[in-house]
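As you look at this complex, bear in mind that one protein chain is not there, while each of the others sits in place.
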Amino acid sequence: MSSPVVAAASVSRPRGRNAQVLSLLRRYPMASIGVVIMSVYALTAIFGPLFVGDPLSTSPSDALAPPSSEHYFGTDRFGRDVFTRAVIAARLDVVVGIVIALIAAIAGSLIGVVAGYFGGAFDEVVMRVTDVVLAFPGFVLALILVAALGDSIPNVVIAVAIAYTPYFIRLVRARALAEREREYVDAATLAGNGRWQIAFRHVLPNSLTPAYTQAALVAGWAVLDVAGLAFLGIGIQPPTAEWGVMVAEGANDVMTGAWWTALFPGALIVALALAFQLIGDDLQGEKR
Amino acid sequence: MSLLDVRGLSVGIAGKEELLLRDVTLSLQPGEIQGVVGESGSGKTMASLALLGLLPPSVELRGGTAAIGGRTVLDASRRGVTRQVGDLTMVFQNPRGALNPTMKVGHQVRRVLTKVRGKSKGEATTETVALLRRVGIPGAERVAGSYPHQLSGGMCQRVVIAMALAYRPRVLIADEPTTGLDVTVQAQIFDLLRELVEETNCGVLFITHDLGAVAEMCDRVSVLYAGQLMETGTTIETFEQPRHPYTRFLLESLSPQESSRLTSTEEAGVDFSLPGCRFAHRCAHAFERCSDFPQLFQAGPQHLYSCFLGEEEDDVAAQRSQLA
Amino acid sequence: MTRYLTRRAATTALTLFGIVVVVFFVVRILPGDAAVLRAGPYADAARLAEVREQYGLNDSLLEQFWTYLSGVIQGDLGTSTVSNGSVTAELLQRLPASLELGLYAVFLACLIGIPMGIVAASRQGGWIDRFTRAGVIMGSSMALFWLGLLLIYFFYSRLGWFPAPIDRLPVAAEPPPHLTGLFTVDALLTGQPDLAWTAARSLMLPVLTLTVVLVAPVMKMVRQSMIETLRSDYVRTARAMGIKERDVLVRDGFRNAMLPVITAIGIVFGYMLGGNIIVETLFAWPGIGRYAYQSIQNNDLEALQGFVILVGVLYVLLNVLIDVLYGLVDPRIRIGARAKS
Partner (left out) sequence: MSLLSVRNLHKTYGSGARALPAVRGVSLDVAAGETLALVGESGCGKSSTARIVVGLAQPTSGSVSLAGEDLHARVHDREVRRRAQMVFQHPDQSLNPHFTVARTVAEPARLLVGGRDIEDRVVEALRTVGLGPEYRARRPRELSGGQQQRVAIARALICDPELVVLDEPTASLDQSVRSRVVALLERVQQERQVGYLFISHDLTTVRRIAHRVAVMYLGRIVEVAPTEELFENPQHPYTRALLAAAPVPDPRRRKRVVPLRGETPSASDLPTGCSFQSRCPLVHDRCRTTQPQLEPLAPDHAAECFAVASRPEHLGVVGSDGRP
């Protein structure tokens, strides 16, 4: 029953800067928390390395030291400061998550809108290829791609991005199929637009809305996948400072009681993924 | 004593002061079809959802009482909606959407008979086919076994009416039952509704924005604007001697010249927090009294309207209190 | 309906073929010589020649593909360079372990997720709804390997409630005779309840790990589709006609929300097939996931290739099953609008 008249009455137009921010906070509570967490990560990623030492410097003498004022997160089996490595790793994991989401979103949206709007053979081929790519459950495809392409950060990013592109293709294609039937597309034809102009100037902008929310969620899942691969020793290799690698290295220490080596990096991964989920979930809620 | 008596019905948005419906008063006699007219956003559907207790979660009952045959079915101050089986039901605008897409059409009628009227399965099955035939569906047995997506809009609406018949309401609310249907199918549905009213003597609230349908179908009409009752009277009184400026606006908008300065409700917008008459800012006759909440003035034995213009024309404010 | 099935069968065959093509060529784009990869860096020329001959590496790529494809069709996924055994046999021997772990996790995820989703949708804004939404967000941002580690640390190292995270049964226990391959089931079928309980205890931690991650998408999808169905006109009509809320929730609400729910369970199965690798590695679980992990460690590409194809085939067949379920659940798909208009 949200007829325009009722909607207009209930949302009073906020005045001035902080009022607008306040109204955004009220409308997107969870996303705001997500943004706060994200900004902490961003700051750590940008300025962190200035405040911490060298993540690779080992000092076997105080290996596996518990968290203390000197080593906030304690030290790992090689005596490296877990906190330092965690801070340095922030830059890698945050950037990797966002880049994967962007690649998948952009590639997926472009292919999706062309397949959705033009249909025909291209659409059929795109659908079959996405079926095939989706037949490898998210993680498995990345696994085999990295195993084949070789263990390097760019390879992991490409592999995981390829695994998530079909999500965006399907999403934007479905939306483009719907937008194609709407009257403003006919009007654009009458106004003299060619099919390509209509696809990219009219249909694409209106088909992207679902892609924004999905991008936030995918960024979160990508962080988890990259860390998962690293945990299995695939893609990002020790001694690089990356949270997945750190959890893998700390795994056996946990058994012997040195819980801090794996707990902290793992917690940071989850918190980052959480931030992305909060943003994505709230935006998606808004769409409903 | 009237069949349905609604007094001071008010509904507001949860957590906000503004009232979407304010002090709406309606009365319906047995065997009467009353039109409830208003532009989109006037609250005409909201009022009926309130009576049925089906208000969306974001909206809450703020005041008012309603009684059917003298028995209270709604009391905002006490237990809210206390509707019982057979009191009232509602038919909605989008017929194909009003039927469960994964349930056979016959089953949807039958379950009203078994689950609500407590009839046995065998009895209900035969009565279902009879009801489908009664609402003019050819090949009732075959249709009973098919699914909503296999039927036309007109057929779906007849099934929903059959469900309402199975419920045997004393008051039936029809919310734009034929909007979107072809005009020849609409005429068939109007005919069917008229027959059912004569046969069961139930009262019908016919919600619509189409003045033609009101003239065709309704004995009385109530005009709603921005959640306020503007005018109520027999159809002929309201069409030929409209007393409230908004009713005049509606009738005049049927065939104005482009020159006449008529802004639509959508363009003019509505301020729900206004204490007084919400049409004042668009009304040519507005004067200082309009900032108070207008009472109902009497223009005839059954003809009431809420506008202070009435004060000059005939001082019957006293009579209004006797009615309330 | 038959036209729909034949078209579906065609697309499935095409997709399966696509999987084999992708896997075959992806593994082949490796830098370096395929023989060296299989024989290991220290193999001498003779050994390399022998390996080339054995794996038909001298034939043209297309011929290799053709032989590989015809093998796959007959169920032969090649030979492992590590054990020289048939990859198919090794996979099938380990599959039941993965299925036991996966099926319990998916079952639990649905057992918890579906009711929670329904209640959250019917009492929107209530504490269950808020709890469910929080659960969804936590579940979908949970790192599987980290969660597993924590559970092992708390429930095994600190509290000792569960057996060591190694293998499906304690070393001393004798596995039940092979009926379904699922130890808990086989033990019960052969009247060994205590063995079934021991097997169950080893299952609990890995299943719990997987369930926490799997329950999130189920809850989210059920809640979302229930909210949409409960807003529909037919639910409003049913309520207006006096049908009791419980009937409306089940017969009108959930019945129509089932389509997206079935899709969610399909997606969850996909996660499970993928997620197994980490959980099986963490808990030393002898399933196909761990087998994949080991094949990567030992660079046994034939085995990895076999694993990926098996998982792909399982997933595609699952999707076909889901489509058939769609037809059963939704009359609009089962019966097109053939009746009179």
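A, B and C label the chains in the order they appear, each numbered from 1.
Operating definition for what follows: a residue touches a chain if its C-beta (ideal position, glycine included) is under 8 Å from a C-beta of that chain, and two chains touch if they have at least 3 such contacts.
Computed from a prediction, not measured in an experiment: that's the story for all the values here.
Asker: Sort through B:84, B:126, B:201 or B:253 and give me the one touching the missing partner chain.
Answerer: In the complete complex, the chain left out is touched by residue B:253.
Asker: Touching the left-out chain: which of A:125, A:191 or A:271?
Answerer: A:191
Asker: Who touches the missing chain here, B:28, B:73, B:88 or B:211?
Answerer: Spelled out, the listed residue whose C-beta touches the missing chain is B:211.
Asker: I need the residue numbers on chain B that touch the omitted chain, in ascending order.
Answerer: Residues of chain B in touch with the missing chain: 39-40, 138, 152, 154-155, 182-188, 190-191, 209-217, 235-236, 239, 249-251, 253-258, 262-267.
Asker: Could you please point out the chain A residues that touch the chain left off the display?
Answerer: 4, 182-184, 186-193, 202, 205-206
Going forward, only the chains that are shown with their structure count from here on.
Asker: Going by the contact definition up top, give me the pair of chains with the most C-beta pairs touching.
Answerer: A-C
Asker: Residue numbers in chain A touching 2 or more other chains?
Answerer: Within chain A, no residue touches at least two other chains.
Asker: Going by the contact rule set out above, which residues of chain B touch chain C in the complex?
Answerer: 52, 54, 57, 85, 89-92, 94, 97-103, 111-112, 115-116, 142, 146-147, 149-152, 160, 163-164, 166-167
Asker: Flag every residue of chain A that touches chain C in the complex, lowest number first.
Answerer: 30, 128-129, 131-140, 143-145, 147-150, 217, 220-221, 224, 227-228, 231-234, 244, 247-248, 251, 254-255, 257, 259, 262-263, 266-267, 269-270, 273-274, 276-278, 281, 288
Asker: Can you list the chain C residues touching chain A in their complex?
Answerer: 11, 14-15, 18-19, 22-23, 26-27, 29-31, 133, 136-138, 140-146, 149-150, 152-153, 157, 224, 227-228, 270-275, 277-278, 281-282, 292-293, 296-297, 301, 304-305, 308, 311-312, 315-316
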